[in-house]
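Only one structure is covered here, and it is reproduced in the block below.
Complex shown without one protein chain; remaining protein chains in place.
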Amino acid sequence: MNFEGTEHLDLSPAEAWARLSDPRALGEALPAVEEVEVGGDGNFEATFRPTTGLGSTPMSVAFEVAERDEPSRLVVTGHGGAAEYAVRLRAAFELTEAGGGTDVRWTLELHLHGVLRSLTQRVIEQLAHQQVAAVLASAAAPANV
Amino acid sequence: MAEVEATHSIEFELNGEQKATVVPARELLVHFIRDDLALKGTHIGCDTGNCGACTVRVDGQLVKSCMMLAAQVDGCAIETIEAGPAEELREAFNAEHAVQCGYCTPGMVASAAYLLEHNPNPTSHEIRRALKGNICRCTGYENIVRAVERVANGKATAGASEEARA
Partner (left out) sequence: MSSQTETTAPKTTTQPWTGQDLPRKEDKRLLAGQGQFVDDVWMHRQGYAHFVRSPYGHARVVSVDVGPALAMPGVYTALTGAEVAEMCDPFFQIAPEPGGKIEEYPLAVDKVRYQGDAVALVLAETRELARDAAERVVVSYEPLDVVVDAVEAADPTSPVLHEEIGHNVAWQGEYSYGDIDWALENADHVVKVDRLHFHRFSSTPLETFGAVVNWDPGTDMIEIRSNNQMPIFGTMMLSPTLRAGADQMSWYSQDIGGGFGIKIASYPQVGALALLSRKAGRPVKWSETRSEHMLSSGHGSERTFLDLEAAVQADGTILGFRVRAFDDAGAYLHYEPLGAVIWAQVLTSCYRFKHVTVDYTETLTNKCPTCPNRGYSRLQHMWMIERLVDTVAQQLDFDPVELRKKNYVQPEDYPYETPNKCVYDSGDLPQELDLALEKLGYEEWRKKQAEVNAADNGKRIGIGIGSTLDSGTNNFGQAQIVNPELPFSGNGEAAIAKLDVYGELAVYLGTTPQGQSHETTTAQVVADILGCDPGMVRVYAGFNKEQSTYVGFSGTYASQFAVTGIGAAIGAAEKLRGEIVALAAFALQCEESEIELANGVASYQGDEERAIPMIGIANLCYSNVAALPDELADRVSLNCRYVYRPPFEPPDPVTKTGSLTLTYANQIHAAVVEIDEETGKVEILDYVAMDDCGSRINPGVVEGQVHGATAHGIGAALHESLDYDEDGNLLQATFWDYHPATALDVPRLKTGHVESPSPFSKNGAKGMGEGGGAPLGTIGSAIQDALGKEVLVNDTHNTAERVYELLEQLRNGGGKRGVEVTSR
């Protein structure tokens, strides 16, 4: 499944890029994140709970900051799964200056496997937009240590 | 040996009899009825509360017992098909050939009985609305609706005759 959208962040492109390309910052911006483990080389593993219409499912995903094109382009890939589901994703972010802040144009290629896919099928588009917007907003927010 | 998991003590009425026991916190009511109480008439047809095969009465209300935890019936009165409810309706099911494989039947009887208690003279559409939460794959519903109508008409006729005689 492919989704795309644009979010505006009240940060300069350089700041926005710095936050999004930092594995820990990005990891901690995930929805209802429970744990983030940063490896080397831009890799990190996160356990988080995206909420669907029917409750929330804990997901453990191994992320990698796959492409860095400072300060305007970033690609993050991820894969993870448990017994009954699996997820693979590729998110690309393009940052451009806009009105004193940054427009982040994002595309998301998402492969969901498992009954989770059928249960979310009517809401997945909305869900994808919500989750990406939440991650971007969270990444842009002042750090909460 | 299994880990100790959370349990609850419950007291409840089952088909008119007082009972007390301890149940695991996460046990579904339908499993409690079937496995612990050994009453096999309540069936399981899905895992999302859509099919109605597990329908029972709890404090007179229609409940899908797969959507309730056993722990939640503390202080309640449960009625299952084994109580032999709605004899006239069950006879009508037999007379109108409203049973084929029998798997949906106990849940269907519970829902139909509830309808007739609250709406003794339902229209055909009202009957279908009342039964839309009970899936049947064998009968196409036609004879089930006829069975409910048979009871409703029987009562309606009886009532009219009594009035006429009064």
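Per-chain numbering from 1; labels A and B assigned in written order.
Just so we're on the same page, a contact is a pair of C-beta atoms (placed from the backbone, for glycine too) under 8 Å apart; a residue touches a chain by one contact, two chains touch by 3 or more.
Because the structure is a prediction, the values reported are computed rather than measured.
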Where the unshown chain meets chain A, residue by residue: 1, 81-86, 88, 111-115, 117-119, 121
Name every residue on chain B in touch with the hidden partner chain. 1-3, 24, 26-27, 31, 34, 39-48, 50-51, 53, 80-82, 84, 90, 93-95, 97, 99-106, 109, 124, 127-129, 131-145
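Here, only the chains that are shown with their structure count from here on.
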Which whole number of Å gives the spacing of the CA centres of chain A and chain B? 47
